[in-house]
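Worksheet: one structure, shown below.
Apart from one protein chain that is not included, each protein chain of the complex appears where it belongs.
For reference, chains read A and B in written order, and residue numbers begin at 1 within each chain.
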Amino acid sequence: MTLQKHLIFTALGGIFLFAVTQQLEPFRNYQLATMAAYLCATAGLTILTGLNGQISLGHGALMAVGAYTMAFAQNGIGNLYLSLLLAMLATTAVGAIIGVAAARLRGPYLAGLTLAVALAIPAFTVTFDGLFNSEQGLPVSFTPPETLPIETWQALTAGGSALLVMFLLANVVSSRFGRAMRAVRDNEVAARLAGIHVARTQVLSFVISAAPAGLGGALLAFLAQNVSPGAFSLTLSLYLLLAIVIGGLGNLAGAVWGAFLLVALPDLTNSLTEGITASPELARKLDGNLALAIFGLTLIVVMLVAPGGLQSLVQRISHRIRKGRNHV
Amino acid sequence: MYRTFRRGMIIIAASALLAACSSGGGGQPAAPKGDSTGVTATEILVGTHQPLTGPAAAGYSEISPATKAYFDFVNAAGGINGRKITYKVMDDGYNPANTQTVVRQLVLQDKVFAILNGLGTPTHTNVLDFLKTNKVPDLFVASGSRSWDQPQKYPHTFAYNPDYTVEGKILANHIKENFAGKKVCYMGQDDDFGRDELAGLEKVLGASGIVERQKYVTSNPDVGPQIGALKTAACEVVVLATVPGFTALSIGTAARLAFKPQWVVSNVGSDYPTLAKQLGANKGLLEGMLAVSYLPSPIDMSDPWTAMFKKIHDQYNGKAPFNGNAIYGLSVGYLFVQALVAAGKDLTREGIIAAIEKGGFKGPGIAPLRYAKDDHSGYGGQRMTKISADVQSYFGKVFETDSEGGPVIEFTGERPAPPTSSIPS
Partner (left out) sequence: MDRFVFLTFDGLSNGAVYAAFALALVLIWRAARVVNFAQGAMAVAAAYAAYSVTQATGSYWIGFAAALGTGLMIGALVERAVMRFVGHANPLNEVIVALGLVLFIQAVLGMLYGNEFLPSHTPFSRNAIEVGGVPLLSRYDLFVFGAVAALVLLLALLFTKTSTGLRMRAAAFAPEVSRLLGVNVGGMLTLGWALASAVGALAAMLVIPTELGLNPHAMDLVFVTSFTAAVIGGLDSPPGAVTGGMAVGLILSYVSGYLGSSVTPIAVLALLLIVLLVRPGGLFSATVARQA
């Protein structure tokens, strides 16, 4: 039954997406598309960290794998959907390799290893500059359709992909495997007693979470019409993690909040700093940094005060409203 | 679980609606004769992307304030055809990924008339296609990559700097005439900047004329291995295609290794005050460094253009140092105003591109500006400079050449005196 419900909501989401993209200005469509790309990655990371309890500081690097595959496929073959698929497959393979190593590590060790991955992937693009063209990166060519504004088309493609990812992941979460993942997170010994193969579950979780991250990276490359290592720095990996923590760990809706924050908060603080016309010097220093500071502080406060993130706040409020209504 | 999924959908919907609400009114009503986005009766909005922070900020972050200072000066005098120029500077940190975001913001959200002097080879290369799709004039790119001069492929893009191949040829010409028989080596940025410069060197010296080739990336400040390799190859003349921070780093690192070749540096990485500031107590290492330039020397007050710029600089950008970066920024501002004047009263995107393609701009530069219908390259020549006794000054002839196999020849064209109002008319 859940499958049917997921299908219905995905279809509704698709119709809604189509309607909204027709109304939005190009720049807002571009932002919507960016949010959709981030959503793929945050949803994947939510599966890994929230449901399976494994930390990854390297999902930005996995996005880079998807993005570069996208560039190669797009410049070589040029079929957009095939390229997106190939990007996912390549990232899945890399995710499997990291996952095998990760399944043997816990807590800070896993964090440290994935951190090293995050720093190493940009180094690959520089070391093998003949292939990846170093920091300048590669163009991602495509032919936009004649009938649509390019940003509308991008928003539709990215939004559609994100919907598909959410649909598939929602089904994974409610499946038997989803329960196994949570069992491993909560108590490895108990999970083992219940007949769950812990290491296999962990590797699979990593794989399942890598694929959408790769798709997200490919979409980012598609939106920017190019790919360069600077887009996939350590900061991106940290951003993704903090997005899902602030959004609400272990909850796909939290991933949506997280992706929304990643796009909206820098934009909001930028408009805020633009308001400060007194000193362009100060405005320049605040620009970007203010968003980061707010992110960082929120992350700490959320962890200390409301480990459930934004989504738990929303749940609490809606719960209260519903309760109030019942009393009436 | 479907409940959380449904919530997810609601959030997507809500945020999309939010975006829709905040997006405001519709597009610009198109002017009858052409695209006048960013132009009103009283204002022209132009944008740029600059490395105000990050590894290339040393020196380059001083350019856009100088351009702005020139616009402030022009605005104070009433603007051009009654329109004041607003210059919106966005920081991209010399990171190509940031560039494409900030340029989209400038074009799609702020609706600028043109992108002016966007800085950097790796950064700007990645927005060429986007600017083309949106038909945005992409004027006077602050870099010497040959990519800017492709009128067929990118009809809206115009270069400013002499391209790096032209520069490489002029540097190599000097090396050939003055350092014959010495071991010449090269170290450059791992992108089109370095590659174009190396191509120029090889056109004059031959591929075998370069003994050792090394490259660096701006994200990695450890150039020890590269400099070590140059030393091992016993290089006597080293050509640097580097941004200022990495010129300083290379020369400083070489001193650490007790390696002191003749340095020959690309114009974009050679401003003496910038390098001296980076090297601090070690600035003595810069003595004897050779480079090229094509704009008025910031220390030569007998040059009427320098004197003119200095006056504007002191009034509108007084706190910043008056160095090569300031001259560069002011000169770009001057050229843009020249183009605005040439485009006339009914300013459109098509109009300004046609005006620039008509060419004929003369100004602060000592070499020719080449704009024409089939030529979007900028300055076409340079003159050697040398640092001696704490002073970087011009010497020798002004040379011009093309970016193909043509010879390096002397340029003898005249430079006009600056207009008395300091504003082109």
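Methods note: a residue touches a chain if its C-beta (ideal position, glycine included) is under 8 Å from a C-beta of that chain, and two chains touch if they have at least 3 such contacts.
These figures come from a predicted structure and were not determined experimentally.
Engineer: In the full complex, which of A:Ala120, A:Ala190 or A:Ile321 touches the chain missing from this view?
Structural biologist: A:Ala120
Engineer: Which of these touches the unseen chain: A:Ala36, A:Leu51, A:Leu290 or A:Leu310?
Structural biologist: Here the residue in touch with the unshown chain is A:Leu290.
Engineer: Return the single residue from B:Pro55, B:Pro96, B:Gly381 or B:Pro424 that touches the missing chain.
Structural biologist: B:Pro55
Engineer: Tell me which residue among A:Thr10, A:Asn29, A:Thr49 or A:Asn251 touches the hidden chain in the full complex.
Structural biologist: The single option touching the absent chain is A:Thr49.
Engineer: Touching the absent chain: which residues on chain A qualify?
Structural biologist: Spelled out for chain A, the touching residues are 49, 53, 55, 57, 101, 104-109, 111-113, 115-117, 119-120, 122-124, 126-127, 234, 238, 241-242, 245, 284-286, 288-293, 295-300, 303-304, 307.
Engineer: Could you please point out the chain B residues that touch the chain left off the display?
Structural biologist: 52-55, 57-58, 61, 93, 217, 220-226, 228, 232, 245, 249, 252, 255-258, 277-278, 280-281
Please note the rule applied: only the chains that are shown with their structure count from here on.
Engineer: Using mean CA coordinates as chain centres, what's the chain A-chain B distance in Å?
Structural biologist: Each chain reduced to its C-alpha mean, chain A and chain B end up 36 Å apart.
Engineer: Considering only the defined contacts, which chain B positions touch chain A in the complex?
Structural biologist: 1-2, 4-9, 11-13, 15-17, 19-20, 22-24, 26-27, 52-53, 91, 95-98, 100-101, 104-105, 108-109, 121-122, 125-126, 129-130, 133, 190-192, 215, 217-220
Engineer: Show which residues of chain A lie in contact with chain B when the two form their complex.
Structural biologist: Chain A residues touching chain B: 2, 5-6, 9, 12-13, 16-17, 20, 23-28, 30-32, 35, 122, 126, 129, 133-137, 139, 141, 144, 150-151, 166, 170, 173-174, 178, 224-226, 228-232, 251-253, 255-257, 260, 264, 284, 287-288, 311, 314.
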